[in-house]
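One protein chain is absent from this view; the other protein chains keep their places.
In order of appearance the chains are A and B, and numbering begins at 1 in each one.
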Amino acid sequence: MSRNLPVLVAALLFAAGYGLCATQYPAFLTTRVVGNLLADSAFLGIVAVGMTFVIIAGGIDLSVGSVVGFTTVFLALAITRWGLPPLAAFGLVLAAATLFGAAMGALIHVFAMPPFIVTLAGMFLARGAGFLLSTESVPIDAPLYGAVSDLALALPGGGRLTLTGGIMLAVFLAGGVLLHATRFGATVYALGGSRQTTALMGVPVGRNTVAVYALSSLLAALAGIVFSLDTASGTPLSAVGVELDAIAAVVIGGTLLTGGQGGLPGTVLGVMIGGLIQTAITFDGTLSSWWTKIATGLLLFAFIALQQGSVALAGRSERRARA
Amino acid sequence: MTGIVRRDAGAVRLDGMPIAPRSAEESARAGIATVYQEVGLLPNLTVAQNLFLGREPTRFGLVRGRAMRQRASERLAEFGLSIEVGAPLGSFPVAVQHLVAIARAVDLSARVLILDEPTASLDTHEVTVLFGVMRRLAERGIGIVFVTHFLEQVYAITDRITVLRNGRLVTERETAQFPRLDLVRTMLGRDLAEEEARAETGPRVRRTAGPPVLRAEKLGKAGYLQPVDLSVAGGEVVGLAGLLGSGRTETARLLFGAERPDQGRILLDGKPVRIAGPRDALKHRLGYCPEERKTDGIVADLTVRENIVLALQARQGPFRPLGQAAQDRIARNFIAKLDIRPPDPERPIGLLSGGNQQKALLARWLATEPRLLILDEPTRGIDVGAHAEIIRLIRSLCEAGLALLVISSELEEIVTYSDRVIVMRDRAQVAELADGAIDVTAILRAIAAEAPRTASACQPEPA
Partner (left out) sequence: MRALRAGAPQLLAFLAVLLADRLVAPQFLAVHWQDGRLFGSLVDVFNRGAPVALLSLGMVLVVATGGIDLSVGAVMAIAGAVAASLADSQPLPLVLAAALATGLVCGLWNGLLVAVLRIQPIVATLILMVAGRGIAQLITEGRIITFASADLAFLGGGALLGVPMPVVLVFGMLLVTLALVRGTALGLMIEATGGNARASALAGIDTRAVTLAVYAWSGFCAALAGVVAAADILGADANNAGLWLELDAILAVVVAGSSLLGGRFSLWLAVLGAVLIQAMNTGILLSGLPPELNLVVKAVVVLAVLLLQSPRLAGLSLLLRSPR
């Protein structure tokens, strides 16, 4: 019960928040707002899925924002300057990012370095590489980009489910299946429980650690593609600080930052709560954008305190059970 | 046997075939499964996931959750467990977790099962259940190695006993032909007749003890230690004897505030005091040299000097620093007095030998000029020379009027320096011996006493 409590709280919070917004702004009840909410959260949502895997496995990945930034610049240059077909550029950048993540995972595993410092270095590296490619924003004018921006599924009620929103939903689904219904998923939870015990139980720890970070970088690159589709441009400064938003979304969704517990449904809620705050503040017009950050920080604190409290409670009842 | 520590001599044969596992994985494949005292499973995963981690039934790459749970229920039913296998392992009592760990081990391969202290955190009923499972497994032809220090349990379940002491094989005998007292004696490596002779020839000097410095009345904590009564006077050495895990360290930790008691009280000089943590104990001039030097004692990176002044400095608070000169004087003083080698106060303490680390820790507490010093296994893991020095030191401290509470597994040692000995067994106080009554035989008898019930009978039940 206490395991699902944070997700439940997040769900209630989202429902209450949405209800409150709907009473203030009736537009919230239209599918148009829903469609926009999905589209606006798309790239953060994709990053957060990768982050969920990493955090459940007991790690952290601070490099994702930089990978998104690198991806957008790389795509812009590859498509407009080097004349690569967009799909080939996508494939290339996805492969490169996967390798990058795998390398970070290997460093973490082989040299027993703290994940936050390795991915911090990765953050510098990816951001720096992006800047080295180009220091300014490069517009992308490939026909594919124009076509994609018009591509959308019409929802009843005038809303549109954009391709990017759709990609996010697909990633949520695929990620959910991978995490909750495969051997790899179970291993991710095991890693977060205890790397040592997992190794003693005969599960290869190194290979799975590498896979987790590779997956996170892969998804970050996918988020970068989505970002560049949305903005039809690439700049090395894009997605600064997204790693924090992603971590916040994952935590608000009830995943324990110490690893081993949590899940993707919670992350979806966390992303949506973040999107809701943003949308509400836009609708309000009088509240300034920085309230988003403060609200995120407050929520982050509230949920971590909630986790800490429930962990302490669980510890106490366990001790009582033992006595 | 499991290959976690590489052997350099001897051979392991399984069904007559020599095997040489180099890791836990290899030995498991060969058919030797081990379940450690700390449940080697993941409390955050469900019971079923724990049973099948790494070999989940899958179809098209997807785990078949329902099939897995059903299979898990079936497996556990063989062990007499009917629990919700979809719930996280951590939500079950330790006993159940142990049974699940055993189930996984047996299911994986096992022809030989090694259980390392499986009963250390179980209650009587849970032990009974576990023993039931062990008997059933034995009937199925699985060999079980049961590592434990609980004597009652050895007699309750085993067919043969192998006694190891200080990394050496002492003896191996059929349980039925191995009387309890003999077992304890071989465990502690004492020849009884010889002991008794020595006790008679070595006259004990009766020291006159003053009023008690410290009294503990019914000090205890549920699930940790049954209530203990003890008192120590200035110039008196009180020994705490018992086997490993009998509640000696627990007593020390409760006295020092490292663990909060939930019953009883502590009196210093007859006045009740509140000791809510080591800082309070330090303020009341108590000292405690813990058993685990590496994890609870030394700060390996810091120098000998810094380690010695640590407690004194902690009592003075951060804003009354001991100057470099004062620190140096204290460190050099104790290095000379206790003969700490090498006599270099600026060497990181982690580089010293165990005996010298122990002396430095003693120095840390002596520097605070304590009234009562608790020494937990002060001679464990140090060489013979240092061993004798520490005992000499304990004697001289006592003569200087210090109250001492010493925990040791070396009975002969305890007998030589103690004025009174408190015997512990199974986390309870079972006997107190004084003066002439202190000899190794008496302690052994108290430890090995037949019925465990008498343990709680000889002290009042907690209200």
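FYI, contacts are C-beta pairs under 8 Å (C-beta built on N, C-alpha and C of every residue); 3 or more make two chains touch, one makes a residue touch a chain.
Just so you know, these numbers come straight off a predicted model, no measurement behind them.
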From B:G143, B:G264 or B:P278, residue that would touch the chain that is not displayed: B:P278
Residue of B:P118, B:P290, B:G355 or B:P378 in touch with the missing chain, whole complex considered: B:P290
Contact partner of the left-out chain, one of A:T80, A:T182 or A:T292: A:T292
Per the touch definition above, residue among A:L120, A:A181, A:A199 or A:A232 touching the missing chain: A:L120
Given B:V213, B:I298 or B:A386, the one touching the chain that is not displayed: B:I298
Chain not shown, touching residues in subunit A: 60, 107, 110-114, 116-118, 120-125, 127-129, 131-132, 135, 236, 244-245, 247-248, 251, 257-258, 288-298, 300-301, 304-305, 308
Chain not shown, touching residues in subunit B: 256, 258, 277-279, 281-282, 288, 290, 295-302, 306, 309-311, 313-322, 364
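The rule is short, and it goes like this: only the chains that are shown with their structure count from here on.
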Subunit A - residues contacting subunit B, complex: 3, 177, 181-183, 185-187, 189-190, 192-194, 197-198, 200-203, 260-261, 314, 318-319, 321-323
Interfacial residue positions of subunit B with respect to subunit A in the complex: 24-25, 28, 40-45, 49, 53-54, 56, 58, 61-63, 65, 88, 90, 93-94, 104, 121, 222-224
